[in-house]
Structures are given as C-alpha cells and as structure tokens.
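Here we show just some of the chains, and they stay where they sit in the whole.
Lettered A and B in written order, each chain numbered from 1.
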Amino acid sequence: MDYTLDKINSIINGRLIGAGNTSITGVASVENAGQGDITFIKDDSLVDKLLASETTAAVIHREIDGFQKPAIIVDNPFHSFIKFLETIAAERNAQPCGIHPSACVSKTATLGANISIGANTVIDDGTQIGDNATIRPNVFIGRDCVIGDNAFIHPNVVIYEQTTIGDRATIFPGTVIGADGFGYLQKDGKHVKIPQVGVVEIGNDVEIGANVTIDRAALDKTVIGNGVKIDNHSHVAHNAIIGDNTILVAYAKIAGGAVIGKNVLIAEDVGINDHAVIGDNCIVGGGSNVYKSLPPGSVVWGSPARPLNEEKKIQSIIKRLPEMRQKIKDLEKKAQAGNQLSVIGNKHIP
Amino acid sequence: MDYTLDKINSIINGRLIGAGNTSITGVASVENAGQGDITFIKDDSLVDKLLASETTAAVIHREIDGFQKPAIIVDNPFHSFIKFLETIAAERNAQPCGIHPSACVSKTATLGANISIGANTVIDDGTQIGDNATIRPNVFIGRDCVIGDNAFIHPNVVIYEQTTIGDRATIFPGTVIGADGFGYLQKDGKHVKIPQVGVVEIGNDVEIGANVTIDRAALDKTVIGNGVKIDNHSHVAHNAIIGDNTILVAYAKIAGGAVIGKNVLIAEDVGINDHAVIGDNCIVGGGSNVYKSLPPGSVVWGSPARPLNEEKKIQSIIKRLPEMRQKIKDLEKKAQAGNQLSVIGNKHIP
C-alpha cells in the first residue's frame, strides 16, 4: 500500500493537521506503529502510548498536546480507521475479472457480470453465479447452486449441489457447505444411511470462516439467516436453523434440527443439543453445552448450561468444595462430641 | 426430480391409492410438504399434520379418513420412504464415467471399470482404484493407495500414501486421511519428530464426514473397522483402532493408540484419552472426556466421564450446591448455638 494522508483523509473525511503529502505505507496498532505507518487511538486512554509511538501519522479524536506528527481528527477514530481499512482490504481482495483458463465451468452454468473465477475452480451444471462475484482458485461448486451478487468465495471451498447463497456472502477456505447430514437408521445391527436429500439455504451478508461445515438437510432445509457470522471450525448439522444476525464463534457445534433465534451470541466452543430451541437475543458463554431449549434473552454458561449468575455461584462454591468438606467433617466431630455430651448429659439429667 | 406415483410405487412396492400418473417433483417433511411433493408419516402421531399438509401425495401406514390425496400404503412408511430417497440420492450423486481431461492420473495407477474421476484430481503412482468408484474434483490420492469398489470420494479430499480404503466407502469434502500422526521426542529442549511411517486401513461400508482427519500410524496401522460412521470435524489419531459398526458423532477426538470396540456410540464432542480401551457396545454421552478405559457395555457421561446414573446424580447435586452450602452454614450456627447451650448446660450439670 502507498497512500498520502490527503488520500486517506478523502476516505475518512476528518480534519487534517500537518502535511497532506505525507506518504503512508502501512497500518498498525499504536503499540506497533513505526516509520511509514498510520495508527489510531480510540480515546484518551491511549494518549501516552501514542506519544511514545514511532508512528508517522495518526487518526485521533482531538488535538493532543505534544503530538507533533500529522494527524486526522475525527469524532470516532475507531470507526473512521475501519473505513480506511475497508479500502485497504478491498484492494487486497481485488481479483482480475474473467475466468481463468484452467477453471472448469459448465456450459449450463449462468454467470453474472464482472465475475472472477480462479484457477482450477469447478462450477457444475445449472449453477448461477451473481454479478461481481469472486470465486477464487480450487473451489468446487456443485450442480444447481445459486451464488448471490458480490459473493466472495475463497480458495478450496466446497459448495455442494442445490445450495443457495445470498448476496455479499464471504466464505473462507476449507469450508464445506451441503455435505450430507449424519443420519442413520439401525436395522439388523447395522447402520443404514438415511439419504440426505434436503438443501442448504444461506441468506445475505453472511460471513463463514475457514474449515466450517454446514450440512444439507435430511429433508427440507438447513437455514443460515441474513447477517449471520460463523467462525472457523464450526459445524451446523442437518436441518438446523440459524436466525438473522446471530454470531457463532469458533467451534460452534449446532446439532441436528436445533433452532437458534435472531441476534444470538454463541461464544467459542459451545455445543447446542439436537432439536434445542434457543430464543432470540440469547447469549451462551464459551465452552458451554446447552442440552435444553432456552427462552429468549437467556444468558447462560456452563456444561450443562445454566443461567449465568447461577453458574457463577455454583462455580464459586465448587472452588470451595475442599473447605465445605472440611466443615462437614468438623460438624460430624462436634455432633459426635455433642452426642457423647448428650449421653453424659442425659446421665446427669434427673 | 420428476417422478410419477406409479414409478415411486415400483420402487417401494406398496398399495397405491389414487392416480398413478400424479407427478411428483419433490420430497418434504409432513410439516413442509407442498404442491408437487410427496411426504410420509411414520405413524398415527402425525395424522393431524398430514391432514393439514398441502402435500400432493403421501406414503402412509394405513388408509386415513379424510385424507383424499393419492397415497401409497406400506407397513413401515419411514423405511419405505428411505428406499425412495436412496433412489433420488443416487440420481443426484451420479457422475459421468471416465477421467476428466484436467485430472492427473499416474500411468502406474490401476483403474477399475466404470470409474469417474473429476477435474483436477490427482492420483499418484501405484494407486489402485476399484470398479465403479467415483472420485470427484480436486481430490488428491497419494502413492500406493487402494480404493475399494464403489467408493465415493467427494471433492477436496486428501488421501495420503499407502492408505487402504474398503468397498463402498464414502468420504466427504475436506477430509484428510493418512497425514502424519503427532509424535515428538524431547531432546535438548527441542521437539524431534518421530517419523510416522505406519499406514491407515479403512474397512468396507465406512462413511466419513467433512473436514475429518485420520492420521497414519507411527508404526503399524491406524484402523477404521467395517461399517464405521464418522461425523464432521472428528479426529482419529495415530495408531487408534475403531471397531466395526462404531459411530463417532461430530468432533470425536480419539487420541493416539486408543482402542474403541465394536458397536460403540461416541456422541458429539467426546474426547477419548490416548491408549484408553473402550469395550464393545459402550455409549459415551455428548461432551464427555473419557480419561480411563471402559469395560464393554459401559454407559458414561461427563468430564471426567462416569457411569451415566452416577453423573446424573452428581449433576443434580451440583445444581443444589448453593442450597447445600446454606445447610452447612445453618448447621454451623446450630452447632455454635448447641455449644453455647452445652456450655450453659454444663454449668447446670452438678
């Protein structure tokens, strides 16, 4: 990257102090910024770090005494800095339009305008790719899929037959969408596969991390709502439904037929039991296992998951279990002594 | 899909009621079936849903008053419906025979009859592919592997050198078989790799989900028995042995050298310690960590895993820990009071 401060300010629209032709060749946190970098501080708590920094320029929320370097002053430096980062990231992600000669695109696929299809990517029969979509190398998209406008599919993603993906979806490498759900019937001591003939339907503005799996439904649909964000190594099993704007942090384990509401936050390494219904706006703490349905707005933690305050209380008691056990021993001794006393006492009671 | 009811009945052999030329273009659950669909109900518990459904036809277990639509009557609608689903799934999975021109198949590989090898797939020297095997695009199969008859290897699977896979195996995308086990020797404060020169041997009728890893043995073999089913994101470490017909649900973590018996059910997100021996017919509940060996037929749960009833009892007590703690406090108060009483009492004892 190579920007002038003037150029950066034209993106974030702040008040520029210092030389607008200052050359910026990198971005960094205030702790790590050096020669050529632009950084930001979100508020006064980082002023000392800014003053100690070797950064070339900064996005800040007010003029700062003793900071002599070029700066852009804005109301919300974090938000404004993100605007600039969006420009950098878009630049980094930009791919040449067109279809790489080594890609295998079916003649019956329908391709939107301004698409980019990378090397060795396979797009099978009847699949539609939306306008401005980017499909990077070594991707496989099976038959009769629909990929929305402005989708960005990273390398080595597999999207299986009949999957629908909305606009502006981003899917990171190694993720597999539409593989068979895990369903068997026990018959004569053997496991007979229940064919998985449903589909996966993914909404708009969804982002899915790396090495995630979202299985196709047995019948009907596995559904990922609009605006859902799914982190690496997560698994959404067959027929699960994830509501709009819900977040699944890494290693979310959503079992078959579970229904997760809208605006739910599932923290890292959480298991949701099959067919559990998690209401809107729930928060599930990291490492939890949710075995039962949760009403909307629940805040739970633990394994099995309990209301957060209850779990915290229980955890604080578990920590003191050795002490509790000692108290019981002490009480037993006293009771023993008391009994003896009673016995002695009894003797003396007329 | 486009079937007539007559055609469907020719597959499932029931008693057809209504127009055999009715066109069926989809399958769905009784809750979601609509125009053009065929659905099923497994028993009387779903009759009301069937009557309320907009399905075009149904597979049912008896004539139902008020259900005016075409139907196929069979003894076990679930099993019969699965037969039809198998037909649909086979249709969906069918691939053209032959080797895609972009595939790289070694001249020293041995290829069975009627195989299908997809685009960009690499098959290395000395590897044998069985009859009727389907290898989809972007697959890598290393040297000297054996892939059985009727195997179905999905896109982006990696099968490493000297792996043996039995007949009718299905392996879903992103799965890696035969990568090195994780073994190091500590020497002068550094980790020296123990070369992993064993192999992986997979039996017949095995199904392996997406993004699974099965590591090659250090020496000897990692073994997956006949009829084993392994769900997404699972990991079978070096030298582990999985007995016939065992099921590993998602995120099974089978550590090095563990020996899992036959017909074991490992539920989701279970860890089995290295070298633990899990007897035949065990059931391990979801989220458990099994640190010790288990005799055949054990049913365990928890972390560390305990006999199910014991763990349930413990869990029910943990829930009441705050109450228990209060009781101890009350007892302490009473004991304190009792002591005082005793002291008072003592005074009165002559």
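By definition in this document, contacts are C-beta pairs under 8 Å (C-beta built on N, C-alpha and C of every residue); 3 or more make two chains touch, one makes a residue touch a chain.
These numbers were taken from a predicted model, which means no experiment stands behind them.
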If you could, jot down how many copies the complete complex is built from here, 2 of which are displayed.
3
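Basically, only the chains that are shown with their structure count from here on.
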What angle of turn lays chain A on top of chain B when you fit their CA atoms, given in steps of 5 degrees?
120
Averaged-CA centre spacing for the pair chain B and chain A, given as whole angstrom:
24
Counting only contacts in the complex, chain B reaches chain A at residues 27-29, 31-32, 78-79, 82, 85-86, 88-89, 92, 100, 102, 118-120, 136-138, 154-156, 170, 172-174, 207, 209-211, 227, 229, 231-233, 245, 247, 249-251, 263, 268-269, 286-287, 303, 315, 318-319, 321-322, 324-325, 328, 331-332, 335, 338-339, 342, 345, 349-350
Chain B partner contacts - residues on chain A that touch it in the complex
102, 104, 120, 122, 138, 140, 143, 156, 158, 160-161, 174-176, 179-180, 182, 184-185, 187, 189-197, 211, 213, 215, 219-220, 233, 235, 237, 251, 253, 255, 271, 273, 289, 291, 303-304, 306, 313-314, 317-318, 320, 324, 327-328, 331, 334-335, 338, 341, 345, 348
